[in-house]
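Note that one protein chain of the assembly has been removed; the remaining protein chains are unaltered in position.
A and B label the chains in the order they appear, each numbered from 1.
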Amino acid sequence: MKMHVLRLTPGQEVKTSLEEYVRREAVRGVVVLTCCGSLTSATLRLAAAPDGTTDKIKTFKKHFEVLGMSGTISRGGAHLHICLSDDQGGTLGGHVMGDLVVFTTMEIALGEATDVILDRQDDPATGYDELTVTKDQA
Amino acid sequence: MKMHVLRLTPGQEVKTSLEEYVRREAVRGVVVLTCCGSLTSATLRLAAAPDGTTDKIKTFKKHFEVLGMSGTISRGGAHLHICLSDDQGGTLGGHVMGDLVVFTTMEIALGEATDVILDRQDDPATGYDELTVTKDQA
Partner (left out) sequence: MKMHVLRLTPGQEVKTSLEEYVRREAVRGVVVLTCCGSLTSATLRLAAAPDGTTDKIKTFKKHFEVLGMSGTISRGGAHLHICLSDDQGGTLGGHVMGDLVVFTTMEIALGEATDVILDRQDDPATGYDELTVTKDQA
C-alpha cells in the first residue's frame, strides 16, 4: 500500500477533488484512511426506509466538523460515507452525493492498492455499481 | 503493512466473515482501515453507565448506513466499534457484538501487520481480553 496525504483548502469540493486526484495520482484506486476537517454543506443519501427503498437525498447547509469518512475511490467512481457533527456536538451522516464544500481545511489520507486494481461494476443483485477487486497483472 | 480490500455481499454477517478472513489470509492480525456499506441489523454493547457497569446489549433491526468501523481483528478475536446512520440521518453506535447483516454491500479495507503479531490476552485490570502487540520473531 502507498499512502497519499493531502490537504484541501476553503471552497474546494471534497468528492470531485478526490476523484480527480485518484484519476491522476492513484490509478489502481484507493481506500480512505483518515479524513478530518470542516464543511459548510453536504448532500447525503440517507439509509433505506423500513420498506428497503433508498431514495431520500437531503442537502444540509451549515457548519460541520467531519468526524470521519470511509469508503473507496477508483476509476469506477467513489463510494463514500461520512459522519458529521454540528455546533451542539450532535452528529449525522449518510452516503455522500456531493456538495462537501470545505470551510477551513480537510486533511485526507488515502491508501493506494499496489497489487490489486479497484473498480466498480453493475451488480444486478443490488442495482448499484459495486466494488470489484482484481489482481494487477502488470 | 499489507492492505487487504474486500467486498461482502447481501446477507453476510460482517464480524464472523472478517474473523474467518483474518484466520485464513492475515494470520498476524489486522486493523480496520475503512468500512463503508449498509446493514439490516446490528447487536451492540453500549457505553458504560455512570456507575461504570458495561452490560447493556441491544439489537437494532432496521436499515443502516455504516459510517465507519474501527478496531482490530486477530487470532485472539475481534474488537470493533461501529458508527451507524438511519433513514433520518441520525446516528448511533457502540461495541460490535454481532448480527451485522449486510443489506446491499460492505466495502472493507484491512491493514495487516508485517513486523508485529496482534493477539488478545486477559487483562485482570479491565476484566477483558485486551490487545497485545509483539515483535514477529520469524
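As a convention for this text, a residue touches a chain if its C-beta (ideal position, glycine included) is under 8 Å from a C-beta of that chain, and two chains touch if they have at least 3 such contacts.
Treat the numbers as computed from the prediction; the structure is a model and nothing was measured.
Summary of contacts with the chain left out: across B:36, B:100 or B:131, the touching residue is B:131. Of A:14, A:30, A:66 or A:96, it is A:66 that touches the chain left out of the display.
Checked against the full complex, the candidates A:1, A:18, A:47 or A:133 give a single residue touching the omitted chain, namely A:1. By the touch rule set out above, chain A reaches the unshown chain at residues 1-3, 5-7, 9-10, 33-38, 62-69, 83, 85-91, 103-105, 107, 109, 111. Looking at chain B, the residues touching the absent chain are 1, 31-33, 44, 46-50, 52, 54, 56, 58, 68-72, 79-83, 91-95, 111, 113-114, 116, 118, 123, 125-126, 128, 130-133.
Everything that follows uses one rule, which is that only the chains that are shown with their structure count from here on.
Taking the mean of the C-alpha atoms as each chain's centre, chain A and chain B sit 20 Å apart.
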